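To start, I am sharing the structure in question, which I have written as structure tokens.
What you see is the complex with one protein chain gone and the rest in place.
When the chains are written out, they are named A and B in that same order, and each has its own residue count from 1.
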Amino acid sequence: MKNRSAGDILLNTYAWCCALILTSAVLIIAGYLVFHGFSTLNLDLIFAHTPVLEALLLKKQVFGGLLPAIAGTLALIFLSISFALPVGIAAGVFLAEFALPGTRKILGLMFDIMASIPSIVVGLSGFAVTIFLHQHFFKQLYPCLLISALCLAFLVVPYIIRSTQIALESLPSQARLTAPGLGATRAQNLWYVLIPMAAKDIVGGVILAIGRSAEDTAVIMLTGAVATAGIPGSVFSGYEALPFFIYYTAAEYADAAELMKGYGAALILLFICGGLYAFAYWIKKKVR
Amino acid sequence: MKFVFNTTKHLAWLMACCFILVSSSPADGINTFTGEKGTLRISGGTAHIPVMKIAAQNVMGAHPDIQITIAGGGSGAGIKQVGEGLVQIGNSGRKASDAEIQKYGLSLYKWAIDGVGTVVHPENPVKALTSEQLQDIFAGRIDNWKALGGPDRAITVYTRDASSGTRSVFWKKALAKGAISPKAQFVASNGAMKTAVAKNPYAIGYMSVGYIDPSVAPISLDGVVPDLETVKSGKYKVSRGLYSNTKGPVTGLAEKFINYLLSPEGQKIVAKKGFVPVH
Partner (left out) sequence: MLENDRIPKLCLQIAAWGCAALTFGVLAFMAWLSIPVLKASNTVQILTQPWLPNQGQFGIGPMILGSLYISVLSLIIAGPVSFGGAIFIRITRPGIAGKIFQHLVEAMTAVPTVVYGFIGVFLIVPFIRETFLQGSGMCILSASIMLALVIAPTMILIFSQSISNVPREYTIAAEAMGATPAQTFFMIILPYAWKGILTGLILGFGRAVGDTLIALMISGNAIAFPGHILDSARTLTAHIALVTAADFDSMEFKTLFVCALTLYLLTCLGVFSARVIGKRQRSS
């Protein structure tokens, strides 16, 4: 039986107020976005005047539609995760399995810092490195898809490291004892037993990383995203991206139609990130 | 049969003439890009972007193997980037200085003439300013619209960053190199300036005359309204050329693109977008 006093009533009222304030703020924002953007969600938003099949087969460029931006964002996600995944899992495995306590502390600190670096600092470093290389070594190198993907990989690697480390550390001790007891080496145990067991939790971190690559704007602004580029022809070319398009539209939309496209793009990006989050949530539920 | 023979001969001759006429399209039209492939990187002045975009779409639409990327950044950025070899064409809304031309070995190509006009929100009752009033507003000495006959609200001044050619022309010719208040809010391009002024009833800013549309209201400066006619006739003094710069004499895809801009087809795009064509 719980006693209730004036203090309780005050505390609960305060808690309810805060919860309601936050919830209504979120609902207002979501409602505003959906209200303005829902009407623009159709194939025209993505393909504009180009026939869908020809655009997808890259026979014709799309002008005034979101396809180049969506393609750019997808390319970024794919490239950055390809770079970050092996490195992140390797580092996470090292931290969980092979590192001495002292090493673990130092590396843990470095990775904490890595996870907290403002994304614009990462972008500026990438840009500065590109200019430096361009001036001294590779005259052909410009801010491009590859540079952006590498910088994004740097940004998201800490998520993968952290989730790999936590996943491996929370495995039961039998997992480390059974296979070696039957003659397997540590490496074999790792590859055939531990990582598959930890896979579902690692996937959670990977999805977080994908979401981050999709939405980050500060890094790509400085390392290759431009307002007009069409579908990227190679990894060494400029490209468009959804978050950059949204930023750019908010700053300078030429007419109401372009503003509507901005709303549509914001909704699409929200759906992508929301979908990834829901997918991660579903996977976590399956583990239980 | 004589009649038929003559008709056939005339017909053949007619068809030959048509064929010759059709195949000799203007030397710098869209067909000169046939067989080209590769990437063309363009950046710099934001006033150029509407024309660049349409020209690029025409080229890319007809020749899918060509990719043209267009970025903004302002005239200063365009000049620097083309000088450093980061882009093939660097646009500038001001003539590159002698120091810049020497340092980077630039070649300049002017393909339009444009003005820089002062703009306010369409609902703003203030429609005319003298040079002195303009300088006072931008310096922050006049800070409320009521001093000019408008509503009793603070004036929000919008300005561009140091790289902007639009800004440097406006500062030199309209403000006579007067100060711009540090409280002025920054926007990164002509498009952003238009959006900012169109959304804020108490704003004042400056932008390319080609960008002016019904969402903003131009202010007449010393009695001259900035529009296409006054820029063309020279009556509106705050004008500048729109240049595309390259490092060294232009070659390859960039050359074709600049020639396209200077061709009748390109100049038509220039006129349509609200600038004064050079041809």
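General remarks:
Here, a residue touches a chain if its C-beta (ideal position, glycine included) is under 8 Å from a C-beta of that chain, and two chains touch if they have at least 3 such contacts.
Source: prediction; values computed, not measured.
Note that of A:Ser5, A:Asn42, A:Gln140 or A:Ser173, the residue touching the chain absent from this view is A:Ser5. Shown as candidates are B:Gln57, B:Ser107, B:Ser131 or B:Asn200; the residue that touches the absent chain is B:Asn200. Residue-level contact of chain A with the missing chain is found at 2-5, 7-8, 10-12, 14-19, 21-23, 25-26, 28-29, 32-33, 86-87, 90-91, 93-95, 97-99, 106-107, 109-114, 116-125, 127-129, 131, 154, 157, 161, 185-188, 190-191, 211, 214-215, 217-218, 221-222, 243, 246-247, 249-251, 262, 266, 269-270, 273-274, 276-277, 281. With the whole complex as reference, residues 72-74, 76-77, 80-81, 84, 153-154, 156, 161-164, 181-186, 188, 196, 199-200, 202-203 of chain B touch the missing chain.
Quick note on the criterion: only the chains that are shown with their structure count from here on.
The geometric centre of chain A is 37 Å away from that of chain B, both derived from CA atoms. Residues of chain A that touch chain B in their complex: 58-61, 63, 131, 134-135, 139, 142-143, 226-230, 232-234, 237-239, 251-255. Chain contact summary for the complex, chain B toward chain A: residues 39, 41, 43, 49, 52-53, 56-57, 60-61, 64, 67-72, 84-87, 187-192, 194-195, 215.
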